[in-house]
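Below: one structure, written as structure tokens.
Only one protein chain is missing; all other protein chains are in place.
Let's turn to chain A:
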Amino acid sequence: MSSGDSGPSSSKQLVQQPAAAGRSPNQPPLLGAGGRKVIVLKSGDEEEFEVDLLDAMQSRTLRRAIEDGCGDGPMPLPNLTGPVLAKVVELFRRHRGDPRWADELQETEKEGMFKDYAPQKPTAEVKGFDREFVSVDRDALFDLLRAANFLEAPGLLDVTCDAAADAVMNMTVEEVREYFGLVNDYTPEEEAALRKQHEWAFQ
């Protein structure tokens, strides 16, 4: 269930993609008329986290898994560590009803699952949480970015990409290389040619 390389995409684009494409109409609804369901996520280092089923739906990857009937036992997520998963689960909880994934929610709304889940604008509190959420060092931020990519969670993706963009926005080229741990593998001639080609951006 790797996301693979989904091609050119912005976060908005991700939100607008149709959700739960594989679901056939005669499958029974995931939730009965009763209360909320909780699923268990298991990190690569064997830590288990309970998460509200509706919160987990913020991840397209998890949603697909749940819809395929994998939601009954602990769901293994081998490429996420415990600390990363803990943060992600917390973000899902705080982003409950966040408009950043409300579009997807409405898709599922037809199935009557999310009646008590009206989307709302992110409150100052959520925004504050988001800021706090990404106040981490570079390596931790990259872990979260990878998690966002694997989980295909638009809210998480937005928050982490925003932080990464903010971090590098005012850096020099050298600083950006340093930040991303890149090695300049261009020849000086190639680099000069690129600078010339995109002259406006380097003025």
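To be clear about the criterion, a residue touches a chain if its C-beta (ideal position, glycine included) is under 8 Å from a C-beta of that chain, and two chains touch if they have at least 3 such contacts; residues count from 1.
We adopt the following convention: contacts and distances are computed from a predicted model.
For the chain that does not appear here, its UniProt entry gives the protein name "F-box domain-containing protein", which is one of "Metaxin-2", "F-box domain-containing protein", "Ubiquitin-related modifier 1 homolog" or "TBC12 protein". Contact between chain A and the unshown chain involves residues 3-13, 138-139, 142, 145-146, 148-149, 157, 161-162, 164-165, 168-170, 173, 176-177, 180-186, 191, 194-195, 198-203.
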